[in-house]
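The complex is shown incomplete by one protein chain, all other protein chains being positioned as in the whole.
As written, the chain order gives the labels A and B, with residue 1 at the start of each chain.
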Amino acid sequence: MSAFARVRELLSAELRQIAPPSVGFWQILGGLTLFLLFLEITTGILLMVYYRPSADEAYESVFYIINDVQLGWLIHGMHRWGAQLFILLVLVHLIRVYFAEAYRERELNWVIGVVLLLVVGAFAFTGTLLVWDQRAFWGTDAVRRVLAEIPIVGRAILYFLWGGTELDANALLRFYVFHVGLLPWIAIGLVMVHLYLVSRQGIFHRAEAQEQQSAQTYGDIVLRGLIFVVLSFGIVLTLAVIFPVELSGRADPLTYQSVKPPWYFLPAYGLLKLVPKAAGVALASLGVLGLFAAPWLGRNSWVAWGLGMLGIATVALLAAYGWRW
Amino acid sequence: MTEKHERRTFLSKLLGGALAVGVVGVIGAVMAYLFPPERRVFNPARRRMRVARADEIPLGKGKQVLFDGEPVWVLHLKGGWSAFSAICTHQGCIVHWDEKRLILSCPCHAGLFDTNGNVLSGLPRRPLKRFRVSVVRDEIFIGPGEG
Partner (left out) sequence: MSARFLSIMILALALAELTGRAQEQNFCLVCHSEIKVDYLESIHAAFNVTCVACHGGDPTTLDSRAAHALEAFFRGTPQRAEIPELCASCHSDPMRMKPYGLRTDQYAEYQTSRHGKLLAQGDTRVAVCTDCHTAHRILPAWEPRSTVHFENIPSTCARCHAQRDQGVHSAALAKGNTKAPTCATCHGAHGAAPPGVENVSKVCGMCHLAERTHFESSPHKKSMDAQNIGECASCHGSHTIEPTDRKLFDTVCTNCHGADSRAHLVGQKIKTLLLAADESLREATHLLEQAQQRAVDVSAYRSRLIEARSYFLQALPVQHSLDIPHIEELTRRAKSIADDVRSSLHSFQGVMAIRLLGLTLVWVFLLLLMIVIYLALRERRGEHL
């Protein structure tokens, strides 16, 4: 038996194992986010070939990628739209896990998942600035103003993340380092732990379903997942072609432009519009802490369901307020 | 049983083949992306542009060139070389170099600029934008920035 055949035998044995029958459409979401992470990393590495992280050249190099590099517009568009879909799927995955109460007895994995959500947010936030156009610049500068108002901590955060109190070339380089140097390692490491824990603790299924005779193997699930992988690839591709990236002109630190945040930051934006900035930041931090503590807060199913609905309603209302304002 | 088995191997071969085609397509696209483009009209990181050989522009003459889409006058004056944007600061017409009067004049509203780019008369209020000029050995280069 050759080395190749041996591994193949091992893999097909793995794929022939019987999976719980409750694994259906919703359980694919987690796997799909894995594919999108792969897509983001691949297109991201390709973009790094031409991107130049300096205030003098960042915008121009993006311009160059979109205009002169063959298929550059497509790679850039897929990176952008892939990120949007990624965030959307991560959120849906989180909500699905919450309402299925799949976090029971898997509290640590839930916490890791929430950390991953924050990492995804950090990816989106740092990535937006890299284009260095007007929208990116003033969107990030608005965050600088919020942070500057938080006593003591705000200044420390600014020095750490921005490399100073001004949004300038220093900040751009730092954002770049976070986006391509630091966050990917954190994300990959956490995803590996996340997946390892899933495989060790088993896919969550309800007790009553266990009795039934299962009709599917893990191989079936993988194949079914592949259909959705192909589908989501097609969706990202379509979005990138039909809605090409629009730049809003080279960042000009002396020409203010009012910018709405992207949809995934709208709840935070709405909250900051509603209450004083320092209080808003405190409330948002409290909300994130609550998300971490969800497995312990909702020991009772009804309480968990109520809390979940309340949380979603609050976030939706804040987003609507931020969007309308 | 054998018929079913045959169909199954055919399907798995088809699947493998289709996936391979997809992978080849993606790799092809990536290769196209990585191959640096020959066309390079737009070059914003450019810090200099060759105008002419120094002896091609005699004293008192000028040459109009395009620098990143902006018309620029490169002038050979008694005191050396100067370069100004040819765009009038009044309404954006292209100014002419008047060799007789040593003046940059705008044909639209008769604004006049001296050889320092400052307004001599007419409606413009701001002086012409300057560009850096440098004579490197026997060639004249211009670049962005004052000077």
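Basically, contacts are C-beta pairs under 8 Å (C-beta built on N, C-alpha and C of every residue); 3 or more make two chains touch, one makes a residue touch a chain.
None of these values were measured; they are calculated from a predicted model.
Enquirer: Touching the hidden chain in the complete assembly: which of A:Arg224, A:Lys260 or A:Lys273 does that?
Expert: Per the contact definition at the top, the residue touching the missing chain is A:Arg224.
Enquirer: Write down which of B:Val30, B:Ala54 or B:Ile87 is the residue touching the left-out chain.
Expert: Spelled out, the listed residue whose C-beta touches the missing chain is B:Ile87.
Enquirer: For chain B, which residues reach the chain that was dropped from this view?
Expert: Where chain B meets the chain not shown: residues 4, 7-8, 11-12, 14-15, 18-19, 21-22, 25, 41-42, 66, 68-71, 87, 91-94, 107-110, 122-125.
Enquirer: Go through chain A and note every residue touching the omitted chain.
Expert: Residues of chain A in touch with the missing chain: 62-63, 66-68, 73, 215-217, 219-220, 223-224, 226-227, 230-231, 233-234, 237-238, 241-242, 244-249.
By definition in this document, only the chains that are shown with their structure count from here on.
Enquirer: Across the complex, what residues on chain B touch chain A?
Expert: 29-30, 32-37, 39-42, 44-45
Enquirer: Taking the complex as given, what residues does chain A use to touch chain B?
Expert: Residues of chain A touching chain B: 46, 49, 52, 56-57, 60-61, 63-64, 67-72, 74-75.
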